[in-house]
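Before we start, here is the structure in question, set down as structure tokens.
Note that one protein chain of the assembly has been removed; the remaining protein chains are unaltered in position.
To keep things simple, chains are lettered A, B and C as they appear, and every chain counts its residues starting from 1.
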């Protein structure tokens, strides 16, 4: 074999396969589109995400929706785990990448992870044609909170404005919002149980992304399943929150904050 | 003191200071702007970066320029250090955050770091009114390559299209492009030395960002120095490249690639 | 409540609980043992691991076994994912911590993760009194390879010397080696199926750690279950391999290796 490769009869198998971009030509291409085309056509950040993550040019309303999600998830103050660890690392005098990364590593099941789960559970429930009652009570039996439902402060009579804005955008521009409307039905049911069980931002993004994938007509059923199972929405959150974490790093460096040490009095030393 | 704090006469000093965002109210604010305003006003990703990193609303041409930089730096193929480490980690079966982070950690002096250095050195040279000759030969004496100058493939008679697009955008929209024009003069001089010493993308972004900061009239001289010394442009590269690294992670997971092991034959084992 | 706290009648609840070490006194303590005692008593690295991870002083044969595991897992050459990413990051000119961390992030299900799984599956099988036949065939039905069994090069008539050394150490010093002897029985069965299905180092460490925990008489059944489910053995691998990854970082810096770029020819660019 080896000599066949050398003699040119057989191509040496490569160790790496890559399909999203190509840097070998005159200028880099994202999913086949040269970078100059991207600039000349006035594409936006959402289009680039679309090319590099989904390997296709999505319609403008889709890439605009992606951009709105990035903006809404860009930051949530200095107290959440991610921002906090980034702040502590920046105050230890570390560089930008280390500070960012120390914060990113807290993103997971408990921080930032509800969007993908919302998409997964609502997709499953809708596709299996569960009634809101069956879905919610079924989750309760399994001891799982419905991801995308519930809010610390917001109530049935005082909705989250961001959810309303997302819904408004989608109802205006999306060909179909069936998954999100299903979530509204679920919300109607959960609100009948407790006043704080409103649809939250994670629920709105998660279900609207299902509508985006299904409604665009550009993804096969199998591709949608793959996207939901791999968890692209977590990628959206991670990318978005990087903007905030980088911002917090700059903020601490501007403020010349000293090394953080957690106060002894706030720790219970026990056995 | 402690009892004075408790009795409410004195505010307890806090351990953390933060100035870029606020999550205490009804909805999160970025630099004082509520998230719903951001969506309603049709702001873009560049505006959110502007609010969270620069704590002010920059004019549209500035935020558009920021978005173009993000798009141009989003990916550069699977072979560069960052993408490579991300691919290896994804193929080890690790989650998205770990894969992204393993790649981000390679960003630094040799990979992705030339933009800030270009800004620093060209700012210093221009502000000190060095002629291109003095600047370039001075760098040579110090044994430092001029960051932002030089390209593996591009030549004086075959410029990088992205550089041209950036220049075109800036000359059309920026009130002043003095730093970039200075870089063009420097390029004219370096091209007289060798045909590959053209202005590269890093040089174009670095000097045009100086023009953005100075030309917008929204930053004091001291603030500009701070931004250049902290290294905001590295943040731009890090954020941008995250799009590509996340894309490479999804790509490998879609392709179900197995554990990567570097081939023995490609390693020189020595003493 | 708040006023009760202020008046001193109730202690303010702390936000953090910690039980392994205490830095408030004259000198830090690990699980109650002052650091000077540790040095004076001639304790070793294994004893410190024992104090900080298990919160108790394990007998000498246990801490010696822990140290042997650390030594055996410290490195496995430059080609495995972890070392490779560390080398790439070091060659990008990044600092020691970034280089180490970029490599550590590849440790997981496919690289370094078999020890905990070996412990989990063999514990479950032994405790449920499965015969080797039932265990191995049951795993096959579930489509899971028996972790801790199998080797690329070693064969039934050419065992791995490290496995033999671990077995020798344990049979000499451990009060009981029942889990490991069970693994030997399993190995006898798998060897009857194929000549490469020998017990590997991961299998030896995983099952002997079960013997250590059960045989020392210092852990309750519930504590052992917790240790196995949390996955302490992965910690052992992570700590051990850090020695190698730090070594590879120093190595590349000594060798002054330039930026690594994966060769284009080794990548299959496709759709």
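Some points to look at:
Going forward, a residue touches a chain if its C-beta (ideal position, glycine included) is under 8 Å from a C-beta of that chain, and two chains touch if they have at least 3 such contacts.
Remember, it's a predicted structure, so these values are computed and weren't measured experimentally.
Here the missing chain is touched by one residue of C:78, C:93, C:132 or C:215, and it is C:78. For chain C, the residues in touch with the chain missing from this view are 15-24, 26-28, 30, 35-36, 38-40, 43-49, 52-53, 67-68, 70-72, 74-80, 87, 95-98, 100-101, 104-105, 107-108, 153, 160-162, 165, 169, 226, 230-232, 234-235, 238-239, 242-244, 246-251, 253-255, 257, 260, 263. Interface with the hidden chain, as seen from chain A, comprises residues 6, 78-81, 84-85, 88-89, 91-94, 98-99, 101-103, 105-111, 258-264, 267. Counting over the whole complex, chain B has residues 12, 14-19, 22, 24, 55, 95, 97-98, 101, 262, 264-271 touching the chain that is not drawn.
Quick note on the criterion: only the chains that are shown with their structure count from here on.
Multi-chain contact residues of chain B (touching two or more other chains) are listed as 78-80, 98, 101, 105, 107-108, 260, 263.
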